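And now, chain A:
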Amino acid sequence: MPSLDPSVDTLPKLLIHNASTFGSRPAMRHKDLGIWQTWTWAQVLDEVRAFSIGLGELGLKRGDKFTIIGTNRPRLYWAMCAGQALGAIPVPVYADAVAEEMAYVLAHAEVTLAVVEDQEQVDKLIAIAERLPQLSQIVYDEPRGLKDYNHARLISFEDVQAIGRKKLASDAGCGQRWEAGMRAGKGKDLSVILYTSGTTGRSKGVMLTYENTIISARNANAFDRLDENEQVIAYLPLAWIGDYIFSYVQAFTAGYCVNCPEAQDTVVQDRREIGTTYAFAPPRVYENLLTITMVRMADAGRLKRKVFDFFIAVARRWGEKILDREKVPLRARLLYALGEFFVYGPLKNQFGLSRVRIGYTAGEAIGPELFSFYRGIGLNLKQLYGQTEASVYVTAQPDGKIYPDTVGTASPDVELKISDSGEVLYRSPGVFAGYYKDPEKTAEVLTPDGWVHTGDAGFFDPKNGQLKIIDRAKDVGHLSDGTVFAPKYLENKLKFYPNIREAVAIGAGREFACAMINIDLTAVGSWAERNNVVYASYQELAANPRVYDLIAQHIDETNRSLSEEEVMAGAQIHRFLILHKELDPDDGELTRTQKLRRGHIIDRYSPLVEAFYDGSTEAQITTEVTFEDGHKGTIAARVAIRDLKPHPVAAAKSAKMERAA
Partner candidate 1 sequence: MHVLYLIFVDPFMQMVHSPDLLMQTLWDGLVGGVLYALIALGFVLIFKASGVFNFAQGIMVVFAALTLVGLHEHGVPAFVALGLTVLVMLVLAFGVERLMLRPLVNQSEIILFMATFGLTYFLIGFGQLVFGGNPKVMIAQDLYLPSGAIEWKGHFGFVSFQKIDIAAVIIASIMVAVLAVFFQRTRIGRALRAVADSHQAALSVGISLEQIWVIVWFAAGVVALTTGIMWGARSEVSFSLQVIALKALPVLILGGFTSIPGAIVGGLIIGIGEKLGEFYWGPLLGGGIENWLAYVIALGFLIFRPQGLFGEKIIERI
Partner candidate 2 sequence: MREPAANETALGEALLAAEDVSLSFGGVRALTGVSFDIRKGEIRAIIGPNGAGKTSMLNVVNGFYQPQSGRITFKGEVRKSMRPYAAARGGIARTFQNLALFRGMTTLDNILAGRTLKMHRGFFWQLLRYGPALREEVEHRRRVEEIIDFLEIAAIRKVQVGRLPYGLQKRVELGRALAMEPDLLLLDEPMAGMNLEEKEDMSRFIIDVNQQYGTTIALIEHDMGVVMDLSDRVVVLDYGRKIADGTPDEVKRDKDVIRAYLGETH
């Protein structure tokens, strides 16, 4: 196992290192008050040091847990580092979590201090204060509206820094003592606890050491040749391992610049302004962009739409080949160049992706069509397969060896194997130290010899040796006739259509496959406007028969494409319905990272599931929902069910494929 140079084996140490190596290079930017405020590495060190010492004065000490709640703001990243410098362990929490969820995590992690973004988070913490007896201090970044709050346990970020600065000024040895204390930290120390949202059950706190994350980050930087010149935009939840590694650890190890957007809804604009070179996003982000594209193009003039469609077709045909430097005819190259000028370039520009050298999609499987679309227009999009427990990187696709249906080869220093049951296992320096206060669960996942059960079913593609993930191991099932039924596979296919926002495939143990659909309000709403479909609410739109027609068409196309795949052909969707409400993390239907919680959904909507298989054409459903302000209510609806005619199976496609599967 590789180990780290002890001078840079923790993140605070890396900060000191960067401050001297990259001193005047930008470390962070934040679009605030209308412009991009920039901090160099040296300035970041200064800010972090002052805050850290201030935190020390407030009583934060080695081994304490403290939480970070808020959107991507420089000060929250600094707070992590500042705490780590004291030997305390940050426990970032999803900012959009309701107070209830927070209460569990914070109590479980026994946090003593919280650094939060604004009044909203402060309010949440105050609401659950009595359940968090250890929580002694709340530090806030944005003072707005907090002026009249009781400041007994409340202090602003500036004030903490002021304390630190005062201390530094008044106590000459303070700086050295702080640095010495920080140097006492070691690579093997626990660096962070990240609570995984978990598709099932309560969250688990994944404990990662400095070594775990730093070695993983280093390897990743080397793998993609990332250096201090990269620009990334930090917009994913702070509590997600992806953001932690990508916007924090990798930035610290490579020395690149992390940019915080002005607000969540200006991310695309802000990304465009910055021109990120390295992008990391779950498929949903790419889906959204494509949806926006299609919706807007639907409003474009006829000529423009023709041009667009034509060049997108060119991109589909030749784009990936050109990206992979394959031989293509000159005509195609010329057409593609024209397309680059007229469509692809501007499109990438609109989304701020023009300069992206490497883009990763991770967190979930991406639909192959979606993936090919982006690669077709010249975006070097790659897949990686990762887990919180692995400090992200398990596999990644090396440049030039990219396939839409695989997730790549093992990342550096990662060992991979497939268990007899088909489950993927790995072992690497990034493997976590265990679940916090949960040895039982730890033992379930982490074998004594260091292998981690991913819970995902997969196999190595014999053509290229890359790993292919089918589904959650326990989700892969069979129809009653024995046909393989991989729900996520179907769902991803469906979600390629901009009109379909979410799909839940059902069929394990049943005689055929069915799907529950969530329509995309933006896309379908725009369609409705153009087609004079009147609606007052999501529910009304979802129940519209013409919308059903629209979706039926999409599913039919999906079925046709399935019919050409021998393995999946039997799992064509026979019946579907459009859900009357959007799946929502507040109702526990999605995780905070927007993954389906399939089991929960099937439970919640069991009347609908039953209706699929008893032949009824509609079903009554009443569900409990949580509103934004936290109070609960119920909504009831009659949901129609549509039948579809499956396509005949395209016979004898490829025998090899069958063997491979």
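A word on the picks: all candidates are chains of the complex that A comes from, given by their letters.
Here is the rule we go by: contacts are C-beta pairs under 8 Å (C-beta built on N, C-alpha and C of every residue); 3 or more make two chains touch, one makes a residue touch a chain; residues count from 1.
Keep in mind that this is a model prediction, so the values were computed, not measured.
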* Asked: Pick from 1 or 2: which one touches chain A in this complex?
  -> 2
* To do: Sort out for me which residues of chain A touch candidate 2 in the complex.
  => 32-35, 122-123, 126, 144-145, 147-150, 262-263, 265-266
